[in-house]
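With one protein chain held back, the other chains of the complex are shown just where they sit.
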Amino acid sequence: MGLVKKLINDASDVVADALRGIEAAHADRLRIDHDHQVILRADAPRAGKVGIVSGGGSGHEPLHGGFVGRGMLDAACCGQVFTSPVPDQVMAATTAVDAGAGVLHLVKNYTGDVMNFEMAAELAAAEGVQVEAVVIDDDVAVTDSLYTAGRRGVGLTVLMEKIVGAAAEEGLDLAGLASLARRVNASGRSMGVALTSCTVPHVGRPTFDLGEDELEIGIGIHGEPGRERRPMASAREVAAMLVEPVLADRDFTGAPAIVMLNGMGATPLLELYLMYGEVATLLREAGVEIARNLVGNYITSLDMAGCSLTVLGADDDMLRLWDAPVDTPALRWGL
Amino acid sequence: MGLVKKLINDASDVVADALRGIEAAHADRLRIDHDHQVILRADAPRAGKVGIVSGGGSGHEPLHGGFVGRGMLDAACCGQVFTSPVPDQVMAATTAVDAGAGVLHLVKNYTGDVMNFEMAAELAAAEGVQVEAVVIDDDVAVTDSLYTAGRRGVGLTVLMEKIVGAAAEEGLDLAGLASLARRVNASGRSMGVALTSCTVPHVGRPTFDLGEDELEIGIGIHGEPGRERRPMASAREVAAMLVEPVLADRDFTGAPAIVMLNGMGATPLLELYLMYGEVATLLREAGVEIARNLVGNYITSLDMAGCSLTVLGADDDMLRLWDAPVDTPALRWGL
Amino acid sequence: MTTVDLAQTQAWLADFAAAIHENAALLTDLDRQIGDADHGSNMDRGLTAVAALNADDFADTAAYLKKVGMTLVSTVGGASGPLYGTFFLRFAGALPAAADAAGLGAALRAGVEGVAARGRAEEGDKTMLDALAPALRAYDEAVGEGVRPALEAAAAAAATGRDATVPLVARKGRASYLGERSAGHQDPGATSATLLLESAARNLG
Partner (left out) sequence: MTTVDLAQTQAWLADFAAAIHENAALLTDLDRQIGDADHGSNMDRGLTAVAALNADDFADTAAYLKKVGMTLVSTVGGASGPLYGTFFLRFAGALPAAADAAGLGAALRAGVEGVAARGRAEEGDKTMLDALAPALRAYDEAVGEGVRPALEAAAAAAATGRDATVPLVARKGRASYLGERSAGHQDPGATSATLLLESAARNLG
């Protein structure tokens, strides 16, 4: 195999090299633990504040590293591309941000992520750090059951990190944050669609092949095939494929909603806004009141073309926390 | 031809449909003139303030519409995909934002853009609106000469809109803004590289074909072929292909620089940060002091994979204006 | 003596619109090779709008052609919008009432000079001027033979000029960014300009 067609050096060094770039770009606000591949708020740990730690495989940028900063995460653990971080990384992040008030782990529901975070939490507890973990599983494409790995954690992670991060910044304690996070998880749902797969640097070819006239419905964020293949359709039809299963899974009428239309990495913003227009129309027709929205690339799958929809039924508390100041590389407002 | 593999409805409606999405997403801050396909600050015109208008073909999002807002543009004219807006659009934008203090047109140097803005300026002048135009031509990939169309306007446009927009917000007058814009243009240079071309919705196939082991060096932002085709190379080598021609064209030592590493649309942020790390190292080695930076998709070429480097030799005034508050969909800080 | 009337003029534009629509994919493909792949869709959008104009709404040929020019300016965009728009605006401005071959020649000259002035291009720059300028010279040489023969000569010269753009290195327009790599490709604007003159030769006089 020749050089894979990516702006990288060696496929094994992608994460290490990117962390050097992130450091060069954001030295004013972030600190990088290169040994453990952890991105930290430059001012962590913050006295009295619960530390919010997330992380997962790399390749979903700006998630999670782009959300480290005031009002959101204290640290992000960067696994190899699409590979959960190891417990050492999570442990390093956890001890680095603990100021005595404990640490909340926000974990996307993947077997690997859950196990690695669990092992780290055991290690941290052994060192006297109070740790709580909340698992995010918002993907309605996956049938949930007692006998399976359950639903994936996808787009809701972004909204979760914003809302819980704001509450931590306000001084909420560990138990309160964990219960807020569980409420957010219970109130959010997502659904994604791909026009292409993505190419993992180590592999050098797309994870799955899709015909010129095919869509992959119900994809996650790791380039894995989705639940179903359908013929290519118009934006309006694709919007319905996203909106319907989300609304079928939970009633979003009667409370204001926070809606994210997220790009998977290679979809032009022009198309994302166009899709948002279609999705917003369908949601409104179904009686959903969109109180806030976010359109752009927030949780990606390398160079996958496609998008995902996340809807969160928000209470006043969540809306207020959503609007609260945030100052990170990828999300910034209300300062 | 079947459905082109994009999240769109009809290829002819892409811009109109996307504008509806932009309106749905940003009704709190933007106003859309759908007849003329113009994106306006909701609070335009602002008494006493010079109006800053830019625009061009669509397909470069977030440029220009994503930069409309406080501290940046008052209006953006959205042409069809990769097609300069027509004079009627520019005229509508110009009259809508004029509050008596005049209007500055920021025009990327493309024959079509220059002619259409010129015609609009003539029309506006005939209606008593004072208009100045500054043409941006920062692309070092193109040999400049008296006998050619000259250099393209590319990445510097983003920096220009930020800096000039901040000065307009501060109350600088039309002549002062035009002279500031010309200083910025004289001090900035860009260079781009593509790993793939892009697919125009109407066309349904990539504008150019590139082998799996080839790079296109010196590309613009319209999917057009570049100056040269080279074998695929590592990020480190590609960084040198961008940095060297920029530094060969202008001396950037001795003054602080604002550096943008921009994604062309389909390049993962992970790779952009990795490239920024390489570029920053080379610039520092060459004696360039990077005072500010911007890494991300700011001026794109639909779904092209690749990136561009822009370096602006900044004076204190430009740095201060760079840091000034900006509140737009795509750029937000210092509020 | 044949003169150019409003009905003929509208037929010319209708024929040109049809020719552009038929050749839109070709024009875009030529533009894809050395430009940004939109010349066909740009022109097609503009000429569709022009074809929708009703000649009965206009007092005379010049008024109609002026509206054609304004319509192109307002709908085509890109480089070709102002250039074709200017062509028709200047053409209309110079067209005498009941124009004979000489009158039509004066209008054609004004149109072509308008394109050159607006685009600041010269022959040999690999633009639509490489079809328009030789067409104007051929027209002038044949003007004594009447409108139709002169236009036929002009169309033939335009086609020759269009073909001659292939080896040229572009100095104006988007293709100029390619430098030497622009050689070996036919200019899209010279191609559409040839269609314009061919339609004229089929409908005027």
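Annotations for the structure displayed:
Just so it is clear, A, B and C label the chains in written order, and each chain counts residues from 1 on its own.
Heads up, the rule we're going with is that a residue touches a chain if its C-beta (ideal position, glycine included) is under 8 Å from a C-beta of that chain, and two chains touch if they have at least 3 such contacts.
Model, not experiment: these values are computed from the prediction.
Although it is left out of the displayed model, the omitted chain contacts the following shown chains in the full complex: A.
The residue from A:G223, A:G296 or A:G313 that touches the chain not shown here is A:G223.
Considering A:A121, A:V135, A:V200 or A:M260, the position touching the chain not shown turns out to be A:V200 (whole complex).
If you put the hidden chain back, the residue from A:V4, A:A99 or A:M119 that touches it is A:M119. Across the entire complex, the residue among A:V142, A:L195 or A:L321 in touch with the chain not shown is A:V142.
The chain not shown here touches subunit A at positions 12, 57, 79-88, 110-112, 115-116, 118-119, 139, 141-143, 147-149, 152, 200, 202-203, 207-208, 220, 222-225, 227.
In the analysis below, only the chains that are shown with their structure count from here on.
Centrality annotation: B (chain centre taken as mean Cα position, compared with the mean over all protein Cα atoms).
Rounded to whole angstrom, the centroid-to-centroid distance between subunit B and subunit C, based on C-alpha atoms, equals 31 Å. For subunit C, residues touching at least two other chains: there are none.
Along subunit B, residues 81 each make contact with two or more other chains.
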